[in-house]
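With one protein chain removed, the remaining protein chains of the complex are shown where they sit.
Chain lettering (A, B, C and D) follows the sequence in which the chains are written, and residue indices restart at 1 in each chain.
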Amino acid sequence: MNHLILLVVLPLLSAFIIPVVAKHSLTISRLIGPVVLVFILALVVLSWNSVGSNGFAIFLGGFLPPVGIVFYIDHFSLMLSGLIAGMLLIVWPWNSYVAPRQYSLYMLLTAASFGLVLSADLFNLYVFYELLAVATYGLIARQKNPAAAVAALRYLFVSATGSAMLLLGIAIIYTLTGTLNIAHLATMTDQLHGLAGLSAFALIVIGAGVKAEMFLLNTWVPEVYSTIETPLAALLAGLISKLATVLIIRVLLMLFQQSEVLQMLLVVGVFGVISGEMVAWRAKDMLRMLSFSSIAQLGMIFIAFSIAGEVGLWIGLAMMLHHLLVKGGLFLLADKMQGSFDNLRGYAKRSAMAVAIFIIFILSLLGIPPFPGFWIKLMLILNLAEQNNTLYHYAIGFILLATVIEAAYLFKLVRYLFQDEEAATIVSTPKSLTFWYAQIFALVLLVSLAFISPISNRLKDMASQVANPDIYINTILPSHLSGGNP
Amino acid sequence: MNLLDQFFVIVAVALISIAMLRNIKVNSIVSTLWYVLMVVMLARMSSVAYNADTITSAFSIELLGFRMYWKFTALSWFFSIITVVSALASSLFMSGDWGKQYRQQGGNYGLLQLALILNVVSMLILLASGDLLSLFIGWEFVSWASFLMMVLMPSKTAKKAAVKYVIYAIVGAMALLAALAMVYASSGSLDFTQITDAFIQMTDNMKFGFVLLFFIGFAIKMGLLPFHLWQAVAYAETPGPGAAFLGAISSRMGLFTILVVIVQFIGLGNLEEMNIALPYLNMKSLLAWIAALTTIIPTYIALQQHDAKRLLAWHGVGQGGYMLLGIMMYDSIGSAGGLMHVLNHASYQAALFLTVVAVVYRTGTSDLNKLGGLVTQMPLTFLVMLIGIIGLAGLPPMNGFVSKWMVYRSLLVNGEPLLFVAAVLGTLGTILSVYKLIHNTFLGQLRVEHQQVREVPWSMMVPMLGLSVIVFITGFMPGLILPWIASIQETIGLPVVTYHLGGIEYAKGGLDMIWVSGILFYGFGVGALIFYFLGGKAKRIHQYDNYAGGHFLSSEVKYHYSNNFYPGLMHLIGNWYRGSFKWMENVIVSALSFVSKLFENMYRSRQPVMLLVLVAVVALFSIYKNYSGAGS
Amino acid sequence: MMKKELKIKSNKTNQQKQKRTNPLANVFDDFIDFCQSKSLFMLHYCTGCGAIELPPAMTSRFDMERLGIQPMVTPRQADILLVTGYVSVKTLKRVILTYEQMQAPKYVIGICSCTVNGGMYWQSYATAKKLNEYMPVDVYIAGCMPRPEAVLEGLNRLKNNIKNDRKEQKGSAWKDYYKNYDYYLGNQQNLFGKEWQTPVDVIAEAKLYGLEGEGTYGENTKKLKMVQHPLLPQEMKL
Amino acid sequence: MSFVEIISELVLMPLIAFVVGLMMVLMMRKISARLQRRIGPPFFQPIYDIVKLYGKDTQVSHGLIHDIGIVMAVGGYIGAEILLPVPGMEGIADKGGIITLSYFLMIPSLGMALGVGQCANPNGSIGISRALTAMLAYDIPFIIVVFGAAWHYESTSLIGMIEYQQANAWGIIEMPFLAIAGLFALQGMLGKQPFEIYIAPAEIATGPMVEMSGKYMGGLFVMQTFQLYTAGVLYASLFLGGGESWLDLLPKAFLVVAIPMSIAFLFPRYKTEDLIRILWKWPVMLALIGLAFIL
Partner (left out) sequence: MSLESLNEILNKINTIKITHKHKRRIRVDVKADSLTTLLELIKGQASFLHLSAITCVDWIEDNQFELVYHVWSYEENCLISAHTRIDRDDAKFVTVYDLYKPADFFERDIYEMYGVFFIGSPRMEKFILTEWFGMPPMRKDFDSEAYVQETFNWTEYNPDWLQELSDQGGGIAIKPEDIRLSGTLHNKATHREREKAKKEHVVGKGWKS
């Protein structure tokens, strides 16, 4: 099972090899990335069944925790890995002739993502997080759009500050406990539940929250998403933000599962939802609208995660997947339907298919039955209602209000799309690969409708795995450290 | 497979076949046949309507721990038959020459038929829903199906209205979802029966919230005050027969759900116990007042309209008030009137919309200031409109009178003078406005450009006549409908009305429409005898041979009175049209946009890093504060 | 506009109304004539100064209502057309239209000298002189202006004429308009030009009610036919 | 109820209404004449007028709806007369109630409105517009009065109301405010000064009647007789205890009609908006006060 280490190793290697190979053969260097990704995808799929319900750990170099580097693998992380690989394949710059350096940046990003998913060690998490950040700086800065450079700079500043805080938080934790292994930390949570521990947690959340598009930390989002090319935006919005969320969730679940913390997450989530939707309502162009909407969706995911226990987790996971699918699809679609709303007037006549897909996506996004979005939103709301805390009940109100605003702006756009005036100043783009992907996304969305029950069961299983710290601790830690638990 | 399952299979097959067929002729014939078949199926299920049975579908879905199932009660059956018959009329109407013209003008005929059947299907799903979740899903289907119908019109206003509708519909859906959450939170299940349990357990404040949330959800669909703004424009801006269908029944889905949720499961008795401010105002009377205001305000907005479709659509909003008002009286006769008004309104509203569409078909306009004198050119259409407006105004012998009579009677019995006046005010406004409609369209001077207009073809005439026959027959013999009403009342737990073929039996003044109509027709007969047998014959003259103070009339002289038809009234009440609800709508939008501007500025902040640091500092400080506070 | 001497072709109007053979019907006709004489709605077309004498005739001093005479405002409802004063050419057109829009039996009373022969406007190029050239006049009440007593006297005489319609062959001047339409039309055409027409289809009316005579058609009506706008009523079309 | 009874009621009730109505018309004109110090019309003047109008040799019709309008106007009132209980003839009247009756009374207006509309004369349309507006104005107090009466007598059947009054006290004694408000409404309903803007002879040429000639006008004259009769008897039944016999009922009915007539000829007319204003203000206020007393 240790071959799963290749998930991190192969992309990392290929990232360094690509520039070298490129000097000899450009074609081969271009092929390396996809090949690696396809291989990884296959690896993930093949090893799905062999991973048991308890997950397992890979100890790098034979050093055992808490000293060694540990990768923890369960269905959750495997699923995320598969998604990473698939997503990257989708956004892979097939058509454009870009410098090999960019390929290696992509591969670096891949490696960092895998690492982030798999690491069971705070320091490693930080390292991969930084790696991820660096790769994204590069990718954003490489955009031809001059505005993208400014955005990248903004992103760099914010992200670097965030990383510093993350590091600070980790350092505090290390000072408190002397270890960075999450499983090990999880056995001594009582030491963390103090002023210093909570401060550390706050710093970690703020640091990771930058990438997770958490409210007040997400000021970079609109600039970046609306200036970079759309597949990349799809990647960032769809995937990277989720990875950062996963980081927060890991830390939260293992170390700081307290009602105050959860409530804080809820408040942040509510603000994210409201602010995202409201600003998206004012947006005048597609990408900006989608990016703010993405902020709101992330807020919603935070709200889901703020529900204690498995329920919140599986709803959050479902939301993540749904958002990945829908927002990713929308960004991919936006590759075709770019620009301000005025340019999109009468788009329905130019490409009925694109508009149809667009409407399917937004209906699911809004949570209109029978689309998957509805079931997720329904579960979220019903479960929020079940909480005994009025804060959660208020959150329902905000979610519902946000949905109304969301509908307002999305359907304002739909109105533009169906307006029959002669505008169409932008030349209709040729049938691009991204459009096909968007269609596939939509298809997946529709097909998933038939499998709501199995999918939700899987997610519940996954959630129960993730939510149970004992499994994690027992798998990773040697028994003398795990406090005698079996 | 029971009858309901068969019915649903037929509906599904109908949907698929109509979606597949592209040929206009085949499509029309097939769709008409399907609707006829649906009517037949409903007739086979009539035991539901007469004996207050329930048929539960064998088909159900288990999902995420919820079980959704579908069933037919007397209430569902009643609304279904209205839906299917209005759809039949609309489909038949559009299937012939109207469809051809629609296609010539660039419309997509197949899509229109598809939208119609989609509406029917979604309504049937809603009507058959057996629990709250299936109700919600059906509810959403209905919303989106009617949205599809609305966007089919190419005009900009239509799109705007449709989008406005979407927003309102989402607001309603969200309110509903919140109410669902309340039910779920207290019982962990979404069965209808849980509503009652959940309601009983709630605190007083929660009860208000609960009822209001449900009510808002349903009221939006029904266009009750203060959510009436979306409906008229949206319905008016729908392609011809589609408007007839939507205007006839679509918004009544709101009433259906009110009946199911609020009347049947929450219970009007419970509402009555919820005092709001004074002993006079409880939740039930609040709803009754909302209903009464809904009869007045939209009716008087209709009076201002000069577009025939909008005028009718606004009346559609206003008539909804009578239905709710009747039901809120919580007695046998009032609720029977309210329920019966659903059918009555559907029949005459569809007929009226179809006549307007017929006029548009021939003249190309529904602007009341650009029409006139069409009675000689389109006499049958005029007849249908006449029957329709008599029904809408609620004059004997048409069916509108029967239901309104019951509502009035109930208001009298219950001693609600102000509500009574409000209802009458609505009726009077309706009379004024429908006279304007028929006068400006069919009476008065015929314009030169309409000299060659002819009667519409039979494919359009037949459904119109059919509907007007329904309007008359159900007015003449309300006893045909009243058994259904009685079963519904039995099903949803209202007092049951005593009826006979001619109408209602009631202590101290019932209603016997056969006698009333008989007397009326006797009067007309005597009048006709006097008119035709006394006095010489009259000479038919040209409309230019007209008294104009000695002025010579010719085709150049416009001698017609249509614009601003009630100047005296408008002089007085014109100032009262302040657009307050529009203003409120704008206030909400501006408030939201102010807040959103704040957020936007936040996102545009020049110093993201500083913000980040600030957040961190604040977070840390607050943690510190908390802990030191807790420590001390 | 040269003066033309038009001749009334047939002057047998009065002889044509024959007694019906059925005595009961005769009584019935008499009753209706009686009621007609007892109830007169008048349309006072205030063309000139003579109208000032009508208010005293109507109000408490002389009280027209006791004779069954009431003012009415539209020609459709009225029985008597009171032309009170000079009739200019332009006014005359309106008077004719108004007269044609009245429903038979209808009576014209010319009040003041002006309606007789122009009165003090005798040499005015713009004033019509002889009203009965353009429409049949039942009674002239001369004077400048006639006193209310004279007006009432005129009205009373008209009433008597109507009452004794069949007996004394009076009071049916209105039939003359149909029977000699060509003559009246010719005079009108002389004054107003060839395009002259009203929206009232007098000929069709005459046909419908069997009031045609020898003089209904003639060269003037032929001329009218050539310029006339269509006046067929709009019938219900199915 | 026997067949003969039904037939006799169907025939007799409108006939009586017509005859009584004729006398009321005469009375109305006599009152106006007397108030103006005139002698007024002879006794048979209303009959002369109607016979003359029906006996007109020619008349114009603007089309079928014009004719039907008159038929509806007269026929609607004939129906209403049958629904109006009078001494000795209350069999059929029992089938309707006050609500049905007040709706019946709208049918003639609708019929007339249709007929006038077909005439294609804007004066007529303006008249109808004003008449309907006036209807909106006077129906509000009227409907409150009807409500109050029905509530007080605990019946919507006119017969029940009369029985109640004959058993207890007259409505005018028990509900004076409502009765006064009802008089106001009656004034508007009869379209008499100061509420006769929709006729306005000098301005819009008698409005709805502008194109009515011969038997059309005659029909309207007949309708007027019915209108006066209905108003008188309805008010008498609502507030003056109806009548046990004709000798009892007729003086009341004549009195009821005489009051508005006497007031009418002392007033000029209100503009439409003033008409609404005044009818929505004073009678409504009175009626509401009256209602407050009995509720």
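Just so we're on the same page, a residue touches a chain if its C-beta (ideal position, glycine included) is under 8 Å from a C-beta of that chain, and two chains touch if they have at least 3 such contacts.
Everything numeric in this text was worked out from a predicted model, so none of it was measured.
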Chains shown that the absent chain touches, full complex: C
Residue of C:V89, C:A150, C:L208 or C:M236 in touch with the missing chain, whole complex considered: C:V89
Contacts of chain C with the absent chain, listed as residue ranges: 1-3, 5, 89-90, 116-118, 122-126, 128-130, 132-133, 190-193
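Keep this in mind: only the chains that are shown with their structure count from here on.
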Pair of chains with maximal C-beta contact number: B-D
Chain whose average C-alpha position is farthest from chain A's own: C
Where chain C and chain D are represented by their mean Cα positions, the distance between them in whole Å: 36
Centre distance in Å when chain B and chain C are each reduced to the mean of their C-alpha atoms: 58
For chain D, residues contacting two or more additional chains: 55-60, 62-64, 205, 210-211, 214
Per-residue multi-chain contacts in chain B, two or more chains: 373, 375-376, 379, 446, 536, 539-541, 543, 545-547
Chains that touch, pairwise: A-B, B-C, B-D, C-D
Chain B residues within the chain A interface of the complex: 62-64, 133, 136-137, 140-141, 144, 151, 154, 156, 159-160, 162-163, 166-167, 170-171, 174-175, 177-178, 180-182, 184-185, 188, 592-593, 595-597, 599-600, 602-605, 608-609, 611-613, 615-616, 619-620, 623-624, 627-628
Contact footprint of chain C on chain B as seen in their complex: 373, 375-377, 379-380, 446, 454-455, 536-537, 539-547, 550-555
In the complex with chain B, residue positions of chain C that touch it: 74-76, 93-95, 97-98, 101, 198-201, 204-205, 208-209, 229-238
